[in-house]
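A protein chain is absent from this complex, but the other protein chains hold their places.
Now for subunit A:
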Amino acid sequence: MAATTMAQALNRALRDAMTADERVLVFGEDVGQLGGVFRITDGLTRDFGEQRCFDTPLAESGIVGFALGMAMGGYKPVVEMQFDAFAYPAFEQITSHVAKMRNRTRGHLSVPMVIRVPYAGGIGGVEHHCDSSEAYYVHTPGLKVVSPATVNDAYTLLREAIDDPDPVIFMEPKKLYWSKEDIELRHVDEPLGHAAIRRHGKDATLIAYGPSVPVALQAAAAAAEEGIELEVIDLRSLVPFDDDTVMRSVRRTGRCVVVQEASGFAGFGAEIVARIQERCFHSLAAPVIRVSGFDIPYPPPMLEHSHLPSVDRVLDAVDRLQFTDEPDHRYLTGAHS
């Protein structure tokens, strides 16, 4: 079997969803003839016609607001925001309308749609092309937020997101677009909201999602060589959040590190840590530690390696779990001193 990239898996998911349901439409900037700047929509216009996959004027708020109207009219739009930071013009439409329409109308109107956001860094992109914007979306009730970390999940989660009756922000880790797996893509029909244990271990739990999952897995592999068995949880879905899988693991290991690429302060990792200490306090042998990007605007490409949580940084955090009471600000990136 030929290896499949995450980009190809996403393309397959769009194709299969469009084939399965005529109401599924793909639109956005450059998604037609070009197939998207990352080629996720490659060939869709050719194979499904301009009625099903089309370019829109260059206006993100327009794309999302227009999509909302189309969803009211019975369609299931899957729109592409070209890059993370370029979705911000659409932020009002997303938070004030897409997220709230079901609730505002007490269930009379639902706007099932998927907003695909290529996000996060590690690709050497210049300014405004590498934001980790998930915290903005997870903070908004009414939105579901998912991020795949594997090729298979790229396919499965996108199919589930399109099938979902609620609007879904689909965060695609750009640096994983070219990751490959030898795998047959299959549509598992399950609702969003399940985390996956990617590696079993008993000494501590690493929690990650999207672009940080491979980092966590590499850290776990390195730790294993030193005889430390780390469990790695890939959240897959940030909202809904799988408390069950997370808490069961942490209660078993008693130690936990949360890894995220986004800045730490008030980030999604802070929510995870808070939930864990509220629910697993007596099982914890050490404070839960966050490893995150620094609280800085995304750096220029030649410096991004210093910003992004590395395997070493994760391993250092794991060491800290062993555990002294001395405050060590190195890893508390969320703390403004």
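As a working rule, contacts are C-beta pairs under 8 Å (C-beta built on N, C-alpha and C of every residue); 3 or more make two chains touch, one makes a residue touch a chain; residues count from 1.
FYI, contacts and distances are computed from a predicted model.
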item	value
Candidate names "Branched-chain amino acid transport system permease protein", "ABC transporter substrate-binding protein", "2-oxoisovalerate dehydrogenase subunit alpha" or "Deoxyribose-phosphate aldolase"; UniProt protein name, chain not shown	"2-oxoisovalerate dehydrogenase subunit alpha"
Residue in contact with the excluded chain [from A:D30, A:D243, A:D295 or A:D316]	A:D243
Identified contact with the non-displayed chain, of A:S110, A:Q277 or A:S310	A:S110
Omitted-chain contact residue, chosen from A:T19, A:S96 or A:Q322	A:S96
On subunit A, residues whose C-beta touches the chain left out of the figure	51, 56-57, 59, 61-62, 64-75, 89, 92-93, 96-97, 100-110, 141-142, 144, 164-166, 191, 193, 239-241, 243-244
